[in-house]
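The complex is shown incomplete by one protein chain, all other protein chains being positioned as in the whole.
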Amino acid sequence: MRALVKESSGPGIVLREVPVPRCGPSEVLIRVHHAGVCGTDLHIWEWDTWASNRLKLPVIVGHEFAGEITQVGQEAEAAGLLAVGDLVTAEGHVVCGHCLQCRLGDAHLCLRTQIIGVDRAGAFADYIVMPASNVMKLDGIPTEIGAIMDPMGNAVHTVLEAEVPGSTVLVLGCGPIGCFAVGVARAAGASLVIASDYNPKRLELARAMGAHVVLNPGSDDVVARVRELTHGDGVDLVCEMSGHPSGHAQAFAVARIGGRVNLLGTPNRTTEVDFARDIIFKGLTLYGVTGRKMYRTWHQMQRFLRAGQLDPRPVITHRFHLECIGEAIQVIKDGQAGKVILEVGA
Amino acid sequence: MRALVKESSGPGIVLREVPVPRCGPSEVLIRVHHAGVCGTDLHIWEWDTWASNRLKLPVIVGHEFAGEITQVGQEAEAAGLLAVGDLVTAEGHVVCGHCLQCRLGDAHLCLRTQIIGVDRAGAFADYIVMPASNVMKLDGIPTEIGAIMDPMGNAVHTVLEAEVPGSTVLVLGCGPIGCFAVGVARAAGASLVIASDYNPKRLELARAMGAHVVLNPGSDDVVARVRELTHGDGVDLVCEMSGHPSGHAQAFAVARIGGRVNLLGTPNRTTEVDFARDIIFKGLTLYGVTGRKMYRTWHQMQRFLRAGQLDPRPVITHRFHLECIGEAIQVIKDGQAGKVILEVGA
Amino acid sequence: MRALVKESSGPGIVLREVPVPRCGPSEVLIRVHHAGVCGTDLHIWEWDTWASNRLKLPVIVGHEFAGEITQVGQEAEAAGLLAVGDLVTAEGHVVCGHCLQCRLGDAHLCLRTQIIGVDRAGAFADYIVMPASNVMKLDGIPTEIGAIMDPMGNAVHTVLEAEVPGSTVLVLGCGPIGCFAVGVARAAGASLVIASDYNPKRLELARAMGAHVVLNPGSDDVVARVRELTHGDGVDLVCEMSGHPSGHAQAFAVARIGGRVNLLGTPNRTTEVDFARDIIFKGLTLYGVTGRKMYRTWHQMQRFLRAGQLDPRPVITHRFHLECIGEAIQVIKDGQAGKVILEVGA
Partner (left out) sequence: MRALVKESSGPGIVLREVPVPRCGPSEVLIRVHHAGVCGTDLHIWEWDTWASNRLKLPVIVGHEFAGEITQVGQEAEAAGLLAVGDLVTAEGHVVCGHCLQCRLGDAHLCLRTQIIGVDRAGAFADYIVMPASNVMKLDGIPTEIGAIMDPMGNAVHTVLEAEVPGSTVLVLGCGPIGCFAVGVARAAGASLVIASDYNPKRLELARAMGAHVVLNPGSDDVVARVRELTHGDGVDLVCEMSGHPSGHAQAFAVARIGGRVNLLGTPNRTTEVDFARDIIFKGLTLYGVTGRKMYRTWHQMQRFLRAGQLDPRPVITHRFHLECIGEAIQVIKDGQAGKVILEVGA
């Protein structure tokens, strides 16, 4: 089968013919239809410090996908819940089930997480093998949307880890996950959703996803504008998706007293925090977001998608074939892309 | 009546004769029996930047107290819930009831909080007037203990803003509130309570309050020891009560993946935070603690005290008469005191 | 001033001239603009067992209202938060602030609740006096809507005491509060809202408030239809607003395993419950709804109303002048009314 493989140190990912993976007893084999390209894949392409520390080469890249089941392992078959022909997506974190976090229902924080496309064979390929427990039937959700439920799930996790109905929300950073967060906040009944980014193209996408107000820190005084829009209170919830220390500073400044800052954007350096002024006297709650709650997040997302409350399609700006991974990576680097999809098979 | 008054800029607090305050319709007048001396009073005595920015002089100092009701305002009397002779303590934050935070049940974060002994007449005096709504009957709790329910309440708030039964808890910083936190964590069913401080005297108090293990960062590798004691997991809850950036660093290092850091100690400078490594990838929750939940915290504390589950008396190390406020301040500055009590009347 | 007074045992309420009430130090005097007529007023008119056991006559009736502040008591004025000319509504439960429930933040369950129009002078009058703490500024919400925020708040409380975004909701009983609940569930991001009632007129109102599906137990098999609409799972949340034992039976039958039944409708007889089959083996949660959370419910409702997420006006079907109270009561008895408003002043 075809697969995009990170073979060696240094930039790039290459298309290779590799064997179709073997399907174990509690696994299923999936024919990939669509896959999503993520910032993580960019790190792997560029072979930055994180990538070179984490990956053991060679590895098939890609962790966002949807497709069709073509084989079901013996144990999975006995369970009778998945069948050849089912259109599915999957949680890409393969977890141990036995560590403290797994036992407490926080499997998204499993000590022994293996991420597909990073720690084990990924989805930029004609086929991928997944544990049956990680697989979710699409039941009518198109595979193109199924392929981006991983990053959309990051947004669902970030937003719903707060009491959203009637709340005021600021999304800082409007990459694809930020744009999804805007849509999720609207779907979940937020009263006011403000989005902020330096990139006008991304602000357009945020508006298309339902932002009531978009702000550009290049021309807007974000803190002043948010205060004004909230009658001086600040917002109930900040979704920090920029990963910049300036985003953190804004987040703490505009979260209301007693409010909440959920942090997803991962900065590559430290931030100076005035804990007394910004966290303690304000009674703030901060929450670090990793992955998707397994599998509460997926369920909530499926509900929103099936009811038509959330439509992520405005965020999809580009589609490429598997062999055009270089172009896909380039449009992401150019900063003009929303979500980029690989059309793998059908 | 006698009152300890901050009259003018510069160090010191003076004993003065002042008129007994007038009791308004919805207020009660209380004869103070015991009062607690707090770090805040030290700031006021020393007239640091915070104090000189916040206080309007002259003001009667002191915000921790208990005593006996000697007069009940007309409206409060009509309500029939408080009577002359009742032994009481009181929440020292007088709140507006109308701001967003008050309306959401977070009156401890009221925008317009007036703190007795800071923003309005305080409790280091023979009498104090309080809104009836702020007053709690002691119903058998001695006034000496009633007088320190304000700082004990900070500890109750900090600890109980987590799921404590069966949990592992690290208390960083063993001043009086840290020591109370140790006792509260034990009362609430924590499985392991570790306390850390540089001051051996404070570690003794922490042990007296029930700490299973005490650590001194001067001689112990706190991070390594906590990991060892928790089989490598780290603790479920860190109560950060030191207010030092080094405390923050330790807190983030030893909180378990998916754990919680509740911050009460107020640092006087900023902390460098590696949000990616310490907050986001660990899925941590941080919570800034201000005051006491009005009045859930008081209720929980009364339950613990009345059932004998929590006994704060080991923390009380010194008692002074009102006129010896200078000595009281000095023992606190010397760092050898636990909780210091003023014996005002009876 | 004019007032609708329950003067004596037996049916009826009479219009009388009575003195304008005196405004105490912590109270405000309000000129009533609009008032809502409630099922409770019907009980009082009819003088049923509940009414004759509860009321001490004479009493001015009416507990749902909005109007304009015309006088502010001395203490309330000192607080500076309410002023003559403010358009306001108010929580009609006047609570003690000192009982266990009040101290725990559950003032809606205060042991000593005094309800206006039931236990103290009500709002079907030109003026009413209210504690300043119970009063909320409308800030742009029309007084006609302000006048029905009390029953709408019952619906907000019922619905939001669950995790609504993405959920499936069944509202059993489509009187005004049931219809409001439909609107609240939609505003809060429910994925599917089903409403059920025998009365076709009420089902029309439920549909106008946003119900995706309406069912009539007279012609529909409610349990079968709900199961079908939820792919066999049942709903996440049942809002029981019928108060009929048959409603309870349906609620327990169609709540999904692990789901929730929030009960507001008050039956006048007992229900047979199969706890093993319906509650325990299903892992259900039941919650009894009284009043509105003070004041979280009001805040959430104001957010929904101001953002335009909730518009209760379709439910208002009739308007009468104060002197036509008899006609207002009659249309409610006829079962053809949604919400009935009294136009009192302006």
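Letters A, B and C name the chains as they come in the text, with residue numbers starting at 1 for each one.
Keep this in mind: a contact is a pair of C-beta atoms (placed from the backbone, for glycine too) under 8 Å apart; a residue touches a chain by one contact, two chains touch by 3 or more.
Since we're looking at a predicted model, the values are computed, not measured.
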Omitted chain's touching partners, listed by label: A, B, C
Touching residue (missing chain; options A:P11, A:G97, A:P200 or A:G232): A:G97
Which of C:L4, C:I69, C:V95 or C:L109 contacts the chain that the document leaves out: C:L109
Given C:V14, C:A79 or C:I279, the one touching the chain that is not displayed: C:I279
Per the touch definition above, residue among C:A51, C:V88 or C:V289 touching the missing chain: C:V289
Selected residue (touches chain absent from view) among A:P11, A:P25 or A:P200: A:P25
Hidden partner chain, residues of chain A it touches: 24-26, 74-75, 79, 81-82, 96-98, 100, 102-105, 132-133, 293, 295-296, 298-299
Chain B, residues in touch with the chain not shown (by the definition above): 160, 164-167, 187-189, 191-192, 299-301, 303-304, 306-307, 309
Positions on chain C contacted by the hidden chain, ascending: 100-101, 104, 106, 108-109, 111, 233, 243, 248, 256-258, 263-264, 266-268, 270-276, 279-290
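As a convention for this text, only the chains that are shown with their structure count from here on.
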Distance between the centres, which are taken as Cα means, of chain C and chain B, whole angstrom: 40
Junction residues of chain B, two or more chains touched: 100, 104
